[in-house]
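First up is the structure itself, then whatever we jot down about it.
Every protein chain of the complex appears in place save one, which is left out.
Up next, chain A:
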Amino acid sequence: MMSKLTDKQYIRYSSHVLLPEIGELGQLKLLQSSVLIIGVGGLGHAVAQQLAAAGVKHITLMDDDTVELSNLPRQLLFNEQDIGQLKVNIVRQKLSTAYSDCKITAVCKRFTAEDFYSVDSVNSVDLVFDCTDNFASRLLINQAVVNAKGVLISAAISGANGQLFCIAHSKQSNFHGSGCYQCLYPDDSNVSQSCAQAGVLTSALLSMASMQSLLGLNWLTSDVSQRDRLKGQLHLFNAHNLQWRKVTMSQDPDCCICTPSCI
């Protein structure tokens, strides 16, 4: 385990080290962290880039999509030469070249029920980022993270409305209190369309991705008591009037995913 930054790392990450809340210790934590990003579209590509640039040690990318022309205005790591190629491979190539401290693993598949039953991928990381574009995947990822007693940072946007939250298992309270994604949206919910269907401004999308990354970086560099204040809050973004609002999440006593009787 590293106990000091190298001279080169000290220079590279000097803007982090200068921050009292991060410092050398916080940067060392990032350099030892491992995350899983599910969905490498508008949110996922930007979260991957920001975390790789911040010095996160290992990023696993999971997605089975290929780059399309209509992705280019909002997925800024891709260009016309990449069309038809797997997103996970392109992002791995580009970020590995730019950010040498970060190891990137590309997994070319959609998150499915199989991944839920073999939760190794979810178990072995410090954080899971849900950057997917559909409700069914979001429910499945939530269930997998709750079962693995992991930490989930989930962001979504459609049109001008963005939503972001962090849920985490704790020994004292399990998921009691904040609940899970399915406490917020039961599985019979009707959910708005994806960005491709409902439209979104890239700047609104990237604002969500930046807040999702920031929440992740804050989590990774925080201690236990600071983490208590990061989880169980739902952040609502209105891209029209540029307002953020924070509300407290609640566990549904009837939730079939996160209540003690079903974990």
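One rule holds for everything that comes next: contacts are C-beta pairs under 8 Å (C-beta built on N, C-alpha and C of every residue); 3 or more make two chains touch, one makes a residue touch a chain; residues count from 1.
Throughout what follows, contacts and distances are computed from a predicted model.
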Task: Absent chain [UniProt protein name; select from "Sugar ABC transporter ATP-binding protein", "Sulfur carrier protein ThiS", "2-oxoacid:acceptor oxidoreductase subunit alpha" or "Formate dehydrogenase subunit gamma"] - done: "Sulfur carrier protein ThiS"
Open item on the list: I'm checking contacts with the chain that's been left out. Which of A:Thr132, A:Asn147, A:Ser207 or A:Thr221 qualifies?
Closed with: A:Thr132
TODO: Taking the full complex into account, find the residue in A:Gly41, A:Gly55 or A:Gly216 that is in contact with the omitted chain.
DONE: A:Gly41
- [ ] Among A:Val91, A:Ile157 or A:Leu215, choose the residue that contacts the chain missing from this document, as touch is defined above.
- [x] A:Ile157
Open item on the list: Using the document's definition of touch, tell me which of A:Cys183, A:Leu217 or A:Ile257 contacts the absent chain.
Closed with: A:Cys183
Task: Sites on chain A contacted by the missing partner chain, in the whole complex - done: 39, 41-44, 130-135, 138, 155-159, 161-163, 179, 183-186, 188-198, 200, 234, 236, 246-255
